[in-house]
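A single protein chain has been omitted from the complex, and every remaining protein chain is retained in its original position.
We call the chains A and B, going by the order they appear; numbering starts again at 1 in every chain.
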Amino acid sequence: MSPFEQVLNWFLDPANWAGTGGIPIRFLEHIQYSALALLIAAVIAIPVGLLTGHTGRGGFAAVSVANFARALPTIGVLFVVVVLAGINLIPVMVALVALAIPPILVNTHEGVRGVDPLLKDAAVGMGMRGPEVLRRLELPVAMPLILLGLRTAAIQVISTATIAAYVGVGGLGRFLVDGQSQGRGNFAMIAGGSVLVVVLAILVTVLFAAVRRFALAPGLRR
Amino acid sequence: MITFERVSKRFPDGTVAVASLDLEIPTGRTTVFVGPSGCGKTTSLRMINRMVDPTDGVISIDGADVRGKDPAELRRTIGYVIQQAGLFPHRTIIDNIATVPFLLGWSKAKAHARARELMELVGLLPEQARRYPHQLSGGQQQRVGVARALAADPPVLLMDEPFSAVDPVVRASLQEELLRLQAELHKTIVFVTHDIEEAVKLGDSVAVFRPGGHLAQVDHPERLLAVPADDFVEGFIGYDRGVRRLSFFRADALPLRSDIVLGEEDTVARARETVRAHGEPWVLVVHADRTPKGWLGEPALTAAEPDALLGSLATDPYGHVFRVAEDSLRSALDASVLSPAGRAVGVDAQGQVVGVVAQSELGSAIWSVGGEESDPAERGAVGSDG
Partner (left out) sequence: MGDQPLIDVDWILTNLGDPIGTSLLEHIKLSFLPILFGLLLALPLGVLSARWKPLYPPVLAGVNILYAIPSIALFFLVLPYTSFSMWTAVIPLTLYTLAILVPNVVDGLGQVPDHVRQAATAMGFGPMRRLLQVDLPVAVPFVIAGLRIASVATISMVSVASLVGLGGLGQLILTEGFRNYKFLTPILVGIVLSVALAFLVDGLLVLLQRWLTPWTRDDSRKAARAAAPAPEGDPA
């Protein structure tokens, strides 16, 4: 049997679609973990990025923190928190949030800071105050970059959420871990799980393209 | 000589940029292509070095069809200067200038020596050689662009709106510099601009293009201002072409009078006598070195003591002066308009007063060059009114 047929058969086997360990449940679990981690990261990173970008202060610190977080090995973060907090969802969330913060933070900061000073000058000249400049000018103009940061973070989180299975939690990573542990490795199960992760990543890319259509001011769409 | 014979350029989308252009560009002179945007002037220029190839017709340089040569080889013999200078951001000034010599296989020492020579020629400082383009002002970058185009001493120089991105003061000085360079180098220059003022200032001849790629008129700039071929050209030249045309006539033929010029040591009585004798209501007072001090009018003279010296009286300012040997009728007219006495003061190279001329006499001089058949070469045309 060719590798392609093996994977196809795995997808066609009704047993793989049923029950708590079936594809639909694992897929939803994966979405839940990823969405929660992305939400927490966005709630932390977007306000900080807007603030540092708008005031021009703390930008260096924000970018440094992001660089540091990017250099952290995710596996290391995961196991430190497992040792400290035990096996549950907390280590997974800490690791994924640490992963998702850098792209969101850097892109929000750069997006706001990159707004043409002439535009800011015009906004202040028309009598806008700081918060109004941020809300009416900087946020909409920075939106394409912020969305790009969120998308990058989402793809990375979805891909990395598979390691959740290594600390005994669910999601699509289960197929990778369980496939690996079956003898010399169940190729079809590992490949099938990977295909599902890629499908989810593509769905998210499409979702972001749609969000871009609605969230961007028409003049900023390209 | 660069010759365009029935040259047309039609782009794939169907727009006609140049329509059957016939033109001769004389060797060693500056020919300016001018016209509104979309008139085909830049396309015509770019067909000379084959950045664009014509759909029809032949362009030849000294009789040889440009399409007979390899484009890269051809371009190395034609200097090219463009609006934003097009300098390589990753190369020093000296290496930018030496680009074409390097391409031609010159040794580094020889190429750099040539580049240093050119830096001096275009007015750049030797210590700028190791700088990078972004460290220079726009005007300096444009000088580098000109130096780079001249590096391999090409007989032909193509300039595509080279000065339109710099401020007016810098532009004027770059234009002066180009005139000075050209007086020394005698290149065959083809210069594209949308600014008629620039065209008239720089061109030995000016080719006016109209939208759709047709040539409206080719002429000496003075003739262009005097006799526009049609309404389009007249409209394009603008409203004060008559006054601007005076730039092409020297002021040295003006009848200057020195009999109403008096020294500071002369008395009021002498000045009153002068006014009476010549029927002139103003006298010009000069310092001991014959530089102008100011005007004294008849009322002021009447009110003063007859024995008083002119140097002790307050004079009206003399406005600005014109240099008799170099300046044009336009400068003289301007000086007379701005003078409180309605008279322009002509000076020599040292700033000493040669004489003064009244608006009425200027009027006669302008009248005499007003003829449509005037030949500026015989009348001592000047290239600019600077």
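Simple rule for what comes next: a residue touches a chain if its C-beta (ideal position, glycine included) is under 8 Å from a C-beta of that chain, and two chains touch if they have at least 3 such contacts.
Model, not experiment: these values are computed from the prediction.
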item	value
Given B:68, B:89, B:279 or B:299, the one touching the chain that is not displayed	B:89
Of A:37, A:62, A:93 or A:106, the residue in touch with the unshown chain	A:106
Residues in chain B touching the chain absent from view	49, 51, 71-76, 78, 80, 82-92, 99-100, 103, 132, 134-135, 145, 148, 158
Residues from chain A at the interface with the omitted partner, ascending	63, 67-68, 70-77, 79-80, 82-84, 99, 102-103, 106-107, 110-111, 114, 145, 148-149, 152-153, 155-156, 158-160, 162-163, 166, 173, 176, 179-180, 185, 187, 190-191, 193-194, 197-198, 201-202, 205
